[in-house]
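These notes concern the structure reproduced below.
One protein chain omitted, others in place.
Note that the chains are named A, B and C in the order they appear, and that numbering of residues resets to 1 at the start of each chain.
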Amino acid sequence: MLFDQAIDIPETLKGDAVSVTLMEERARYNLRIKSTDLTEFKKLTGLKLPRKINTSSAAKDVTCLCVGPDEWFVIAEAKSKAKLDKLLAKASNKFVCSVTDISHRNVGFEITGAKASRLINVGCPLDMAIEAFPVGKVTRTIFESAAILLRRTGEESFQIECWRSFGPYLRDFFVRASRDF
Amino acid sequence: MSAFRKSGRGMVDASKPVNFTFDGKAYQGLQGDTLASALLANGVHLTGRSFKYHRPRGIVGAGSEEPNALVAFDRGEGRVTPNVRATTLEIFDGLKAESQNRWPNLKTDIGGFNNIFSMFFPAGFYNKTFKWPASFWDKVYEPFIRNMAGLGPAPKSSDPDVYASVYGHCDVLIVGAGPAGIAAAVAAAKKDQRVILVDEQAEPGGGLLSAQNVEIDGMAAQDWLTKSLTTLRKADNVTVMLRSTAIGYYHDNFVAVNERLTDHIPSVEPGRSREKLHRIRAGKVILAQGGIERPLVFNGNDRPGVMLASAAQTYLGQYGVAVGNEVVVFTSHDSAYQAAFELADANISIAAIVDIRDKISGDLQQAVEARAIDLILGSSVSKTSGKLRINGCEVYTASSGKKQSFQCDALLMSGGWTPSLHLWSHSKGGIKWDADLAAYVPEQANENAVCVGACNGNFGIEAALNAGTKAGGGRKKFKVKEPEFGSGVVLDHLPNYIDSSKQKAFVDFQNDVTEKDIKLAVREGFKSIEHVKRYTTNGMATDQGKTSNLNALEIASKAVGKPIEKVGLTTFRPPYTPTTFGALAGYRDGELFDPTRKTAIDPWAEAQGAVFEPVGIWRRAWYFPKDGEDMHAAVARECKATRDSLGIFDASTLGKIEVVGPDATKFMNLMYSNSWTTLKPGRCRYGLMLREDGYIYDDGVVARMAEDRYHVTTTSGGAPRVYRHMEDYLQTEFQHLDVWLTSTTEQWAVIAINGPNARKLIEPFVEGIDLSKDAFPHMAVREGKICGVPTRLFRVSFTGELGFEINIPSHYGRTVWETLFEAGQSYEICPYGTETMHVLRAEKGFIIVGQDTDGTVTPHDAGMGWAVAKKKKDFVGMRSLKRSDLIADGRKHLIGLLTDDPNVVLEEGAQIVADPNQPIPMDMLGHVTSSYWSESLGRSVAMALVKDGFNRMDETLHVPMPGTTHKAKVVKPVFYDPKGERLNVV
Amino acid sequence: MFEIHCPYCDEKRPEIEFAYAGEAHIVRPNAQDQGEMSDADWSQYMFIRDNVRGEHCERWWHQHGCNMFFNAVRHTVTDKFVMTYKMGKSRPTAKQIADAKK
Partner (left out) sequence: MKYSAVSLFANALSGHKNWPEQFPDKAPKKEYDVIIVGGGGHGLGAAYYLAKKHGITNVAVLEKGWIGGGNTGRNTTIIRSNYLFDESAGIYDHAVDLWDGLSQELNYNVMFSKRGVLMLAHNVHDVQSFQRHVHANRLNGVDNKWLTPQQCKDFLPILDISEDRRYPVMGGALQMRAGTARHDSVAWGYARAASKLGVDIIQNCKVTGIKRGADGAVEGVETEKGYIGAKKIGVSAAGNSSVLMEMAGLRFPLESYPLQALVSEPVKPVLNCVVMSNAVHAYISQSDKGELVIGAGTDQYTSYSQRGALHIIEHTLMSICEIFPIFKRQRMLRSWGGIVDVTPDRSPIVGKTPVPGLYVNCGWGTGGFKATPGAADMLAHTIAHDAPHKINAPFNLDRFVGGRLIDEAAAAAVAH
């Protein structure tokens, strides 16, 4: 087994009210761009970077998340990595920017179910009401002692990413808290 | 049916008896009872002993304001909760409770001798005595005082229960589900607001639960309550939380609510949280906490059986319990009359109503007469009798001097009402003195909050409903038929013919503070209420003065001779009621207390039996003992194996930051003391980072990957602060630079391969990199592949041996490690941990920031002046390095130490002196920072920070230890291969 | 726990996402000035703080959010934030502060 995230998800986290799964291998990039005009960037790379902070745009295999005024996360299927490597290398040469491969820095969880937002509120202080945190919204925030990247992918579905060594901590938190659900 | 149970009354379920024990004796109550109501139903008033005088005490109230009836609630091993109010403890089958602060038992308590001598223990007595002889304090007095301390039993073993914590959000948070709170919730729910309604009791309704003869909009109060609760329960946007106490009100409408989940359940499945702390951010907070009845301060007011009038009303109305058969009511307020009437209407004999006032309203007078109750106006209770329970009282009429005695088994008192301002006060809301109510009431809000109902000084159900509705955004006006709430008076001193020094009139029951104590405090110069409180301990018991604060204030104000507003009001402090530590810790215990960060290779080390050490919140393999080896033996073996052939080390915890952008070099030049201008892509350099104050902050190898890209490494523990330090300067001071930072610590697993066979080991697995000595020199970096995965391969060494640091994407880390480890068997590859790493680097004199430096060491002090660029115009820390004390003579320098006895390994932290025979305090020159047994050298080596160390080469210094003194010679801190030849073997 | 309006995210976020970063508008002397400054002058920059009892200009870092440093005016007695503004903007005038309070 070459690729190993070393996080087991116990069966108890596969409930009806809430279910947690570990995301498979992904290509991930941190992107910083000086220019405020992103159309040229799109022309060159095909990536549509959302301009508005804390929003995301999802294409078929690539999602771009705007997490800071000049900062994006690009998350893609692992199979797209070679292609994206090339495109972003090209962009690096053309723009005043920073592209950093962080594919292995993070691990991700998908949390779904009617009580998904309650599970998130066990450790994350943000308001998860759909009006306050609509589908597509994304942000870096905190889950107790772990910094996380939080994205709402549906009314009852979320993705949480964290640095890989914080993954077991989040998983343990989910296990403990879900006992009360 | 128990003797004092009134069938057909209250919310308890007569068909469900509940068996419990109190002090080992079996009792029966009903489903819905609290321990207090169940005990009262059994005719038991005596429930505990007071803190200081060990006086017998009974139940005073019916809710969380209870000062007296504290019990230890025993759910088995580790599950004894001390100081639980019997008035809020719901009973269940098998419940065990014990009284407190008594020995050997509640009825015969040895500590009761304190009561006999209470005249010698007035407020502040301990300040005045226990001082002579001085030696007695430590050995006699203080241990004695400590042994007398405490109320409830101390814990004996760990609490096996678990706790929960969550965040919540709403538009409107309503605290208190009495009439005001419920009306507010109904109104806010209609406005589509997200509403949370919390109440500390098991049943919502507050005063409505026991209200008699009240009609709301033509409905019986209980029917209106049922209907309203149904409406709320059906509404999607409303959450009603019961057994949930709002304990604190913090900045920006952040309210902590503690929910008790299992204390009322007979058998709890393991793993279920006992309590849950909800941390709620609310748009608006409506406080409907109600009010608390004030006791009257009279001689003998603490005898079991003396209780608040409203409590007796609640016991009757909500629990169907008569608090006695023959009751005297003593009041200064109209509201107690309703209590008397309700009891009388339930066929409980009211021996008399004693009212301080000379005159009451005609309506009341008529109602009294209609029930043929003996009414004694202008009078007060001058004493009470009964040992463990009241059996009579004497009523004194000051105007005539007349004294009358009454037999009674309960005495109800009412000194008026105090609005509950606790949470309002936490929120820093303003308050003002209302002379009519003789109480503080809310004034200017500090948060988006409002008080409604009794806690706003608006007593009565109609007033509460209307205020609640308005606060919830509604306009409805209720029509309520209810007895008039009425009014009362407040006196600081009740008329009595008995000399005040002979009276025992308690203000704070639990802490045994009497009226005399408060007056004594004032007499001794304690004239602000905070002083009075601290001197007498009034209001500092587990009830935090809910029933006593205002009485104390009234008495102090009169004694000082200033209006109440000038004497002040002690600040209410969170929590509203005592809150379990476990609940405030929530889920965060054990493995959830702090994350334990583990590297990708950690599971391998664990499987190999490594011993780990915590480093920051990382855990790192410390050493890898083989059968029977201790740390010393394992480390000696690991060191030798690495120097002789090959060692493998997990360096993944090293912090990493990718610095990218056209101005990357300019930025690096500003952040590090070294110069980066001349570093070519593909090469590495040791980087030294200073704080602005000139002291060493962090260090690490930095690789220039491209013109505009640096791969920076930091110490393992230092990564977060270095990142912050860089971002801070970049965003604040160096905004003009086009450069960005990305933390990549966890992107890379790092495998350090060291030893003469390092190159031979990796060669077969590396693609796309020429590993030859010339093509890939020391301090170079290359990108290629290893074991088929991408790598940034560094040729660096923290051991002095030929070394490589293999960076691979983390999730491949373990596989690559295992592949290399397997292949390394032919070189007798040895995995080593942090301890061996420390020894190997110390043999070379490489520093560990934080061990060999300590935040007071400059680069020059550490012998690293070479890492400070001379030509740069600016870098962080540059100016501070020129400060007079940083260039002064006599600073401490980092040097090497060799003990005269090569077998002595100095203790890290040991102090160094020039003259070991000087008297204490000695003139210390410095201390040992690193010290190890060097297997390679066959002797100990040490590094030390020593005053003027560079100028003491070859000098012999002394390390005085208990019982012995070690001699050591000052040397350069490079012990092994000083010329660095081993870097270039083969 | 405060609720702090981040001027970059343009929304209120809980305090635990933020790290306090000290008094604002203390400008680091440039290289030339550093060279000319006495130790005493330098210590003013390094250590001396207004520590006002009142409206305080201070920096915060939205560490667990957009990662941006920004400035805020907060009253140190009431703990109430008057305003927050982006890094690089100058210290607000008394009038701007008064307007922000409305």
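In this text, contacts are C-beta pairs under 8 Å (C-beta built on N, C-alpha and C of every residue); 3 or more make two chains touch, one makes a residue touch a chain.
As the structure is a computational prediction, the values presented were derived from the model and not from experiment.
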Tell me the shown chains the invisible chain touches, ordered by label.
B, C
If I consider the whole complex, including the chain that's not displayed, which of B:17, B:153 or B:473 touches that chain?
B:153
Could you tell which one of B:362, B:401 or B:525 touches the chain left off the display?
B:525
Contact partner of the left-out chain, one of B:43, B:392, B:574 or B:784:
B:574
Taking the entire complex into account, which one of B:253, B:542 or B:815 touches the absent chain?
B:542
Absent chain, residues of chain B that touch it
51, 78-83, 119-120, 122, 125-132, 134, 137-138, 142, 145-147, 149-159, 161, 163, 165, 248, 250-251, 254, 256, 277, 279, 428, 499-501, 516, 520, 523-528, 530-531, 534-535, 537, 540, 542, 544, 571, 573-575, 578-582, 584-586, 588-591, 593-594, 596, 613-616, 693-695, 715-718, 721, 848-851, 853-856, 880, 883-886, 888, 907-911, 913, 920-922, 924, 927, 960-962
Interface with the unshown chain - residue positions in chain C
1-2, 15-16, 19-20, 22-23, 39-40, 43-44, 46-53, 56, 58, 74, 76-79
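Here is the rule we use: only the chains that are shown with their structure count from here on.
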When A-C is set beside A-B, which has more C-beta pairs in contact?
A-B
When centres are defined as mean Cα positions, the distance from chain B to chain C in whole Å is 29
Whole-Å distance, C-alpha centre of chain A to that of chain B, is 33
Considering chain B alone, which of its residues make contact with at least two other chains?
279, 281
Two or more partner chains touched - positions in chain C:
1, 14, 63, 67-68
Residue set of chain C touching chain A in the complex reads 1, 8-11, 13-14, 16-17, 63-68
Considering only the defined contacts, which chain A positions touch chain B in the complex?
1-6, 25, 30, 32, 34, 96-106, 118, 121-129, 132, 144-146, 163-166, 168-169, 172-173, 176-177, 179-180
Within the complex, which stretch of chain B touches chain C?
250-254, 279, 281, 428, 446, 692-693, 724, 727-728, 731-733, 735, 873-874, 878-880, 883-884
